[in-house]
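Structure incoming, see below.
Only one protein chain is missing; all other protein chains are in place.
Order of writing sets the chain letters: A and B. Residues in each chain are counted from 1.
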Amino acid sequence: MTEEEIWKKIKQREKIMSCSTLFSNFQMSEYQNELQKEHQKVLYWETKASGEEKIRFTNLRNEIEIQQMLLVKPKQEAYKAISNRLAPKQTVVKNTIMAFVFGGIICTIGQIFNNLFLQGGLTVKEAATSTSVIMISISAFLTGLGYYDELGKIAGAGTIVPITGFANSIVSSAMEFKREGYIYGVGARIFTVAGPVIVYGTLVSIVIGLVYYFIK
Amino acid sequence: MAQKKLGKQTFKFSSNPIISSEAAVVGPMEGKGPLGEKYDMVLDNTFAGENTWEKAEQKMMQYSMELALEKKGFLPSDLDIYLAGDLLNQIISANFTARFLNTPFLGLYGACSTLIEGLCVAGILLDGGFVDRIGVSASSHHNTAERQYRYPTEQGTQRPMTAQWTVTGSGSFVVENSGSGVILTHATIGKINDMGISNANDMGSAMAPAAFDTIKAHLQDTGRKPDDYDLIVTGDLGLLGSNVLKEMMRREKISVDNITDCGTLVYSSNQDSHSGGSGCGCSAIVLSSHFMGKLLAGEYKKIFFVGTGALLSPITSFQGESIPSIAHGIVLEYMGGRQ
Partner (left out) sequence: MELLKAFILGGFICLIGQLLMDLTPFNVTPGHILVGYVTCGAILSGLGLYQPLIDWGGAGAAIPLSGFGHSLAQGALEGA
């Protein structure tokens, strides 16, 4: 096998692969064996070469690796089609209705607390903050008792999207990782799930603040 | 020229490695399942009196091995080698059980195919005349798997319908080179298959190609047909994976009448496991309690048992990698004797 011969084979296979998509198992393993032989040869030459020659071999090796990957793609696509066809369907309609109902109930409960706080004499801002605190506390309590995940199974987004879901993820992480101690367990991993929300929420707000500052 | 090799991937044992005894220790949910009566021990809760689930899983594996030894009056020191594996990082359940047993130890990792991998290696070591008696265990625990691979257990997430429930259970076996009962006749070592499935919530689809590949290789290597077996049992393809496997076999005109799957047997439909059970423990507890019982009662004479494993890690999932899978197969035959 020489370098030119290998390039020729690659071009040949490229043509065949662009015309027909599915090969027989026999043809596929033939090509895979050819590619493997070529890859090993070129890799070996690459280690022994230097300078411009080495770059040539590196390019050739990359070409072979690309072809190795492309070779199995059609078979994988065909397989995924079978799997998708046989997969059980998500109960989208039921899930959506449940999410609407439970999400609505949670927000309504929040509204009730808000009104109670306003009646109690708090300002609008104080009432809003207190409502959040109460909702988070309830959610933490339910998580601690082990009921929140049962609720989440049925309600889906209805319990994940509200701020109660956020609290649930922090409390459940804290409970989970307590077994690894307070520093490396709770301390390090308490924000495993909630972290991205905090990071990106804060980041976007900072950007908004800066933009506003410069526009002003 | 290797004399005991058939075709490309199968070994034929010339002596008769025998499964002398077996035991299964399971969690409460499995105890409430269809096979609940058949397990040796059902735990009251998933903690088994320990303060972490990891310790509970190790205890389960240890107890299952101790029970298997006790049934034949053996002690750990009677084992020449211990083969074990589980799903956790660095196979800690196996390591810590081996610490307790204090026997020469080879740790194995084949994800959910670990038990069958263990039986294959046990058969090879016994048939090769290297040892007289081997202990084989595999375990998994729903909560330890969730902590490692997915979310904290109290988090309110929704699992898709293709997801499987990791079995909390451990199965152990004592395999010897003489005796009577159920023998191991052939072992087919699998190759890794990857059809580009990256959804960690659909491991059935990821593992089905490996099962198909190993079954085909086995039939080719041995010259047998599916009907030569009373049953071909897969480890934990679950509902979807089993359907995909049957579809692949139908397309190649291989009969699918006698195929079943441990993942679909371990839970009833009202236990909300979605696509069925999975995990190293799945095949271990179903083989040790259910299928060994059927073989010893003479209801089945010959079974081809294919353990299937999805070889992903939490990191590869995040990095968008697909899930490579493997399947190992072992032939179990009832030769009369032990009732």
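In the analysis below, a contact is a pair of C-beta atoms (placed from the backbone, for glycine too) under 8 Å apart; a residue touches a chain by one contact, two chains touch by 3 or more.
Owing to the predicted nature of the structure, the values given are computational and were not obtained by experimental measurement.
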item: Hidden-chain contact residue, picked from the options A:49, A:157 or A:186; value: A:157
item: Omitted-chain contact residue, chosen from A:105, A:122 or A:186; value: A:105
item: Given A:40, A:59 or A:115, the one touching the chain that is not displayed; value: A:115
item: Which of B:157, B:170 or B:308 contacts the chain that the document leaves out; value: B:157
item: Chain A, residues in touch with the chain not shown (by the definition above); value: 90, 92, 95-96, 98-108, 110-115, 128, 131-132, 135, 156-158, 160-166, 193, 196-197, 200-202, 204-206, 208-213, 216
item: Interface residues of chain B (partner: the chain not displayed); value: 157-158, 160, 198-199, 201-202, 320
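In the analysis below, only the chains that are shown with their structure count from here on.
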item: Rounded Å distance, chain A centre to chain B centre (Cα mean); value: 30
item: In the complex with chain B, residue positions of chain A that touch it; value: 72-73, 75-77, 79-80, 82-83, 86-91, 95, 143-144, 146, 148-149, 151-153, 155-156, 159-160, 165, 168-169, 171-173, 175-177, 179, 192-193
item: Of chain B, residues touching chain A in the complex; value: 51-52, 147, 151-162, 195-197, 202, 205, 208-209, 239-240, 243-244, 247-248, 272, 275
